[in-house]
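Excluded from the complex is one protein chain; the other protein chains are retained at their positions.
The chains carry the letters A and B, assigned in the order they are written, with residues numbered from 1 in each.
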Amino acid sequence: MTYTLGDLAARYGCDLLGDPNIEISHFSTLDSGQTGSLSFFSSRSYVKKLRETKASAVIIRPDDIEHCSVGAIITDDPYLLYSKIVELLHPLRVINPGISESAAIEKNSNISDSCYIGPLTSISDGVKINENVYIGPGCVIHGDIEIARNSRLHANITIINSVKIGERTQIHPGVVIGADGFGNVKTLNGWKKINQIGGVIIGDDVEIGSNTTIDRGSIENTVIENGVRLDNLIQIGHNTVIGEHTAIASSAAIAGSVNIGKNCMIAGQVGIVGHIEICDDVRINGAAVVTKDIKKPGIYSGSIPFEDDKKWKKLVAKFKRSLTN
Amino acid sequence: MTYTLGDLAARYGCDLLGDPNIEISHFSTLDSGQTGSLSFFSSRSYVKKLRETKASAVIIRPDDIEHCSVGAIITDDPYLLYSKIVELLHPLRVINPGISESAAIEKNSNISDSCYIGPLTSISDGVKINENVYIGPGCVIHGDIEIARNSRLHANITIINSVKIGERTQIHPGVVIGADGFGNVKTLNGWKKINQIGGVIIGDDVEIGSNTTIDRGSIENTVIENGVRLDNLIQIGHNTVIGEHTAIASSAAIAGSVNIGKNCMIAGQVGIVGHIEICDDVRINGAAVVTKDIKKPGIYSGSIPFEDDKKWKKLVAKFKRSLTN
Partner (left out) sequence: MTYTLGDLAARYGCDLLGDPNIEISHFSTLDSGQTGSLSFFSSRSYVKKLRETKASAVIIRPDDIEHCSVGAIITDDPYLLYSKIVELLHPLRVINPGISESAAIEKNSNISDSCYIGPLTSISDGVKINENVYIGPGCVIHGDIEIARNSRLHANITIINSVKIGERTQIHPGVVIGADGFGNVKTLNGWKKINQIGGVIIGDDVEIGSNTTIDRGSIENTVIENGVRLDNLIQIGHNTVIGEHTAIASSAAIAGSVNIGKNCMIAGQVGIVGHIEICDDVRINGAAVVTKDIKKPGIYSGSIPFEDDKKWKKLVAKFKRSLTN
């Protein structure tokens, strides 16, 4: 699909610079620009790249157009407009309804005719899949599961036991939702497992990154509210609730029975211990260890940036000697 | 299945409060209690919930019965009794023997007739699966593998090369056992891979959480002893030994050739470097970095709790200036 620069500017209500008949067929970075590509410029540190780009046009702020010698679409928020035009030029794949021949579908499942079910995917009795859902290859959807309209499970995903997934939610490969959490009670003969009987509720417009795990609740449900963003390799323990529009970056570990508010941003490798409450609008910086409730919106931190090893060793030695000072 | 409160009290040798004919059909939290549900009370911070619960009965300590206005089963350890009654009311699913039509079973495997093998699971020659084992959908069991009686591999699990798994062990989705560890030797032309030839031995009554990885030994075996509990997204390096009844929480990273004793508790995100020995009865708190042997039972720690970002930045600045003081 090709658009002219004039089409694009008009569609998003922007001014343009240069020939409105310039044709745009795909997106590129400034570096890899070529005839027909559109790029975006949002950081002054790339002025040299902007000056040298071979892209046909650039999405740019009004203040930056002096550095631009190709076509331009002018906007105050190039990053947002980029997200819109990349969606226009590179939309999600169209869903071709149908069930792959090699999929294993049990009879008492309920799958809308408008869905696609990929090869070697297994769907058990009791699963309900609503309109226009894409289930990629190699998935396991077994149990009392319902997936709402327009959601996409890309490949090799495991959804088991009792799980509800909202509309337009995207789940990436290797994700496990609904497996037993870490429930054990100490006895004289070692650990006794506590059978887990809760489920997982995932809202609308959620995205869950590769190999992330979300445990079922121990009795009630683990809950991921609407609009949440989870990156890769994150642990969400049983009974935890993640509030609307909260985003969590890679490799964070959220223990069980944690309650995180809305619109929070939790950086990579953050650890949150069990039974913690975090209010709305909290930002937690990378690798912090959260050991008590956060009751006030704001920014919180907990990691010490690295140093040259010799200096670091001296700092650690001084820290450890501090008790005797 | 429904029990009367009297049945339950008698079965576990407990006193009861209220009408012994109260019928109990399922478990609930205090919050979500309803007619027919049993809940439990183990923390005084929930007294209000106890007073207001609509559960038919509650498992409770003798000291707390004054706050209880519904039926009660009285015990000194409500959490333990909860684990027993939840198992009674919500037992593990019964295994219906049989091999799913879509499973791919090689001829020279040896699978007991009492096992269940799920759809789209692949089992190779050389695999032996003993009585009453449940292998869920989408698993790969390939190599010189033996799985003892009554174990359950829930879904989408990979067991390869040379692995022995004990009795009553449960493994959750996405777990990888027996893959090559990180064995490399530096040469003038970069890294040379060291072929890995060992296996993995998993004991009885072990539980392994979703997406955890346990590498095969480089020459001998990696060993997970009886009763060990591993949470989700844990790395266990090659040749490592985890002693009986040790529990490790989510996202811990245990390097190769580590030897951890019995009855240890290792919290989330703990890192243990290679070739470390840790004795029995050690507890390591969250996100600690363990860089030398631990020879004495006790509690060890290594992370600094988070702070408000402004305060944290000052603390870090002070720490980094400490060398010049």
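A few points about this structure:
As a working rule, a contact is a pair of C-beta atoms (placed from the backbone, for glycine too) under 8 Å apart; a residue touches a chain by one contact, two chains touch by 3 or more.
A quick note: this is a predicted structure, and the numbers were derived from the prediction, not measured.
Listed residues A:Asn21, A:Gln34, A:Ser102 or A:Thr187: the one in touch with the omitted chain is A:Ser102. Checked against the full complex, the one of A:Arg51, A:His90 or A:Lys296 touching the unshown chain is A:His90.
Check B:Gly18, B:Gly36, B:Pro97 or B:Gly302 against the missing chain and you find that the one touching it is B:Gly302.
On the side of subunit B, touch with the chain left out of the figure occurs at residues 102, 104, 120-122, 124, 138, 140, 142, 156, 158, 160, 174, 176, 179-185, 187, 190-195, 197, 211, 213, 215, 219-220, 233, 235, 237, 251, 253, 255, 269, 271, 273, 284-285, 288-292, 298-302, 304-305, 307, 311, 314-315, 318-319. Annotation for subunit A: contacts to the undisplayed chain at residues 27-29, 31-32, 79-80, 82-83, 86-87, 90-92, 100-102, 118-120, 136-138, 154-156, 170, 172-174, 205, 207, 209-211, 226-227, 229, 231-233, 244-245, 247, 249-251, 268-269, 286-287, 303-309, 312-313, 316, 319-320, 322-323.
Rule of thumb we're sticking to: only the chains that are shown with their structure count from here on.
Taking each chain's centre as the average of its CA atoms, subunit A and subunit B sit 26 Å apart.
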